[in-house]
Structures are given as structure tokens and as C-alpha cells.
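All protein chains of the complex are present and in place, except for one that has been dropped.
Take a look at chain A:
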């Protein structure tokens, strides 16, 4: 048999070519490391070290002013779970999350579907819905404080037109949480709407056309096509919303300062803030942060199972 005219594909390359390729690969690797380095450094410095520090401090008695530290084992965790206020903060956080995440997601889907149709001035509506998301929370909270003012505020004025005497929104423990939830739902819809809008535009139109030919109405099409195909977006929105709502701080801090009336709006992040910066108790704050972290981890896993989308992240 005659020798082949060209080397078979499996043949080893010449030594020089191999070196060139390795060299090229090395260059690429170096370039990749170089480009990744800022992000890795940022992660290590701003996320990694604080995370490790928080974990370590949670098991110590650290006096930040005196600069002393001793091993505490699980004492900090035992102490926080014996504190009724911490349980109240957990309860308030769960209530806030329960009413903000699903409600805001449902409203966001509806708005996204509406704004995905052919409307006049559609871009203006989209901008208007998104605007609260990019406005400073503190500024928004201050405006809402005005609107919630019981005597000269907008809400109670509107209610008075219907003969209803409005509550002392942020000062009454029965209404303080509702006030923050209202504002948060309004503020949070914009981002969710944009994500849903992007996902909606990725759904092939021929699916709708086929369903229409099969006689499916708009509601049926929404539940049979739109909602299932929004699954990955729903998972993403759910996870970021849960994390957001468990980490909520600013609107509570401004709208109902110092935990609201009789701790009615004390949430986990506010308790952590108070432990760290008002009581200078970094160890307790670290233990509380670990609990918050555990909550977020569990919720993320549950959210992943709930949406049944292990292939998305």
C-alpha cells in the first residue's frame, strides 16, 4: 500500500507547531487570568474575606472597641435565638417577603404581557414602570413619607374623598408593615417587568399562532404557553426577589426609623445593623448574618426545585 499523501488527522504535529500551539495556549491562558484577575480580586477582597470574617466572628466574642476576642462556640447563636426580638425580626422579614415577592412578580408578569402588545407610547409606559427601580430608595421613601402622612398626606386625602378615615400609616403598628410593603411592591415591579419583557420576546410567535389555530383563547394561551416558557425568567426573578426582600433595609430605615412603632417593622437586616453599629456587638451581628445567609441559601434551593429548572442559573 502506498503511503498516504497527507498525514492522517490523528498524526502528531511537528514539534515546532506543537510548541507554537502550546505557546499560543499559554498566552491565551495568561490573557484569561489577566482579564479575570480584577473580578477575582474584587470577589476575594469584598466578598471572600468578609464572608470568612463573618463566619469566624460568629463563633467568637469580639469587642470591637477594646480589640479583644475570645472563642464563644455556639453561644452567639443560642443567644440570638433566645432573643424574642430576633424572632420578631425573622417573622417580619418573612411577612414582608411573602407579600412583596409573589405579589410583585404577579403584577410584573401582567404588566410585562400588556407592555409586550402593540400599544401607542409603549416605550413611555415601559420607562415609567422601570423608573422607580433606578431612583434612589431614600428619595422614594421620603416622597412616600409625605404621601403616608396621616393628616396632610395624599393617601388619607384620597380616602377622605370617599368618607374613609385613613390610618396613621407608618406610626400605627397595624399599618406600618403594610406601608413599607406597598412602597416596595411599587418600587420592585420595574426590574421584574423588564426581565419578563425580555423573556416574553424570546417566545416563538409560531407557538401562539398554532395555539390560536387550535382554538386556544388568550387566557389559555397565557397559561399553556406564556407562563411555562417564562419558567427560567420566573426562577431568576424569584431568586433575586427573595434575596432582595431578605436583604431589604433602606425603605424600612427611612420610612419607619428605628424598627417602626413598637418594633412592628424590625427586619433581620435592621437587627444586624443595630447589633453591629448601635450596640457595637459584631459577634452577634455576624451570627445573625449567618442565619440570614442560611435563609437565603435554603430559599434559593427551594426556588430552584419549585420552578423545576435545574438547567438554568
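Keep in mind that, in the parts below, a contact is a pair of C-beta atoms (placed from the backbone, for glycine too) under 8 Å apart; a residue touches a chain by one contact, two chains touch by 3 or more; residues count from 1.
In the analysis below, contacts and distances are computed from a predicted model.
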Candidate names "Electron transfer flavoprotein subunit alpha", "YCII-related domain-containing protein", "Carbohydrate ABC transporter substrate-binding protein (CUT1 family)" or "NADH-quinone oxidoreductase subunit M"; UniProt protein name, chain not shown: "Carbohydrate ABC transporter substrate-binding protein (CUT1 family)"
Which residue of A:31, A:53, A:158 or A:294 touches the chain not shown here: A:53
Selected residue (touches chain absent from view) among A:93, A:116, A:170 or A:184: A:170
Residue ranges of chain A at the interface with the undisplayed chain: 44, 48-49, 52-53, 56-57, 60, 62-69, 79, 142, 145-146, 149-153, 165, 167-173, 257-259, 261-263, 266, 274, 276-282
